[in-house]
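Note that one protein chain of the assembly has been removed; the remaining protein chains are unaltered in position.
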Amino acid sequence: MTVIGDIFLLVGAVFLCLAALGMVRMPDVFNRIQTGTKGSTLGALSVLIGVFFHHPDWWAKLVVLAVFVLVTSPVGSSIIARAALATGLRPWHQAEDEETV
Amino acid sequence: MLWLVILAVVVMIAAALLTVFLRSYLAAVAAVSVVSLALAVIFALLRAPDVALAEAAVAAGLSGVLLALTVRRTGLWRSDAGDGKK
Amino acid sequence: MMGLEIGILGGIAVALLGIAVLLGAARLVLGPTVADRVVAADILTIITTAALVWLALVQDSAIVLDIALVFGALSFVGVVAIARALEKRS
Partner (left out) sequence: MTRRFAMTFAGLLFVWILLTGTLAVQEIIVGILVAAGTAAISIRHLQWLDDVMLTPLLPLHLGRYFFTFFKALIFANFDVARRVVTPGMAIRPAVVRVHTELHSDLGKLWLANSITLTPGTLTVDLDGQELLIHWIDATPGTDLETATREIVAGFEKVLKEFLK
């Protein structure tokens, strides 16, 4: 049990780290949001599962936290993307033109 | 554990300096919320969960919302220089 | 410092979380636009929430889970408020 929990914790930490690395490496806001939000959501979920394997008696709060992360993290990233669009960041303009043709 | 506290302190100081030197008010608000985030983590690490709870509730949540609303209402974003549309 | 035992896997996980926080902070410092900094703050809050849950495990105290819950809820509201304010400036 403990070993499974440790593995989940480790996987979660790896995904969180990759998400942060993606934040640094990607060239513009939208791609940063893409890599950041996916990695951090699954990373946080995985950490929650890992903690569950160590401490099954905490399941109730962990479930609340998991639902919370699943709902809020995509909403947050979408709203930031929308705000970035509103401030006039449009790095993909040529691609958009190609498509409408 | 000590290293974690040091890391949190480093992040906190970086965010605090950023708050002072950023020219965009909204970016400064984001940096302030990171300061209180790191502070909450430090409290939790130093085994003061109740203080950390209050810090997380008041500083990370309410003050961020209040500052953002203030910036929005007063129109301070108009005086943003440089740090925005690029 | 506090005599907490962390296994090898746990140690690696802590190191990775620390690196993640540093990278997020780097984006917060570097990010050329406001939106970049807000994204960095958002990702940092999620990383912190996960780190707090992990800390609850290490300190073996369920109250830290409450901190994570409150922190996650309110920081989400904060990020949304900043994003809405940013949207208005267009």
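We call the chains A, B and C, going by the order they appear; numbering starts again at 1 in every chain.
The rule we apply is simple: a residue touches a chain if its C-beta (ideal position, glycine included) is under 8 Å from a C-beta of that chain, and two chains touch if they have at least 3 such contacts.
The structure presented is a predicted model; accordingly, all values stated were derived computationally and were not measured.
Q: For the chain that's not shown, point to the residue among A:F8, A:F30 or A:F52 touching it.
A: A:F30
Q: Could you pull out which residues of chain A are in touch with the chain that's been left out?
A: So the residues of chain A touching the missing chain come out as 15, 18-19, 21-22, 25-28, 30-31, 33-35, 37-39, 41-42, 60-61, 63-64, 71, 74-75, 77-78, 81-82, 85, 91-92, 95-96, 99.
The rule is short, and it goes like this: only the chains that are shown with their structure count from here on.
Q: Just the number, please: Cα centre separation of chain A and chain C in whole Å.
A: The mean C-alpha positions of chain A and chain C differ by 11 Å.
Q: Taking each residue of chain C in turn, which ones touch at least two of the other chains?
A: 14, 21-22, 33-34, 38, 40, 66, 73, 79, 84, 86, 89
Q: Specify, in ascending order, the residues of chain A that touch 2 or more different other chains.
A: Counting only residues that touch two or more other chains, chain A contributes 87-89.
Q: Can you list the chain B residues touching chain C in their complex?
A: 1-5, 7-8, 11, 14-15, 18, 22, 24, 26-27, 29-31, 33-34, 37, 40-41, 44-45, 47, 49-50, 52-53, 56-57, 60-62, 64-65, 68-69, 71-72, 77-78, 80, 83-86
Q: Quick one: which bits of chain A touch chain C in the complex? Just the residue numbers, please.
A: Spelled out, the residues of chain A in touch with chain C are 6-7, 9-10, 12-14, 16-17, 19-21, 23-24, 29, 32-33, 36-37, 40-41, 43-44, 47-48, 51, 54-55, 58, 61-62, 64-65, 68-69, 72-73, 75-77, 79-80, 82-84, 86-89.
Q: Which chain C residues qualify as touching chain B in the complex?
A: Of all residues in chain C, those touching chain B are 1-2, 4, 14, 18, 21-22, 25, 28-29, 32-34, 37-38, 40-41, 44-45, 48, 51-52, 55, 59, 61, 63-64, 66-67, 70-71, 73-75, 77-79, 81-82, 84-86, 88-89.
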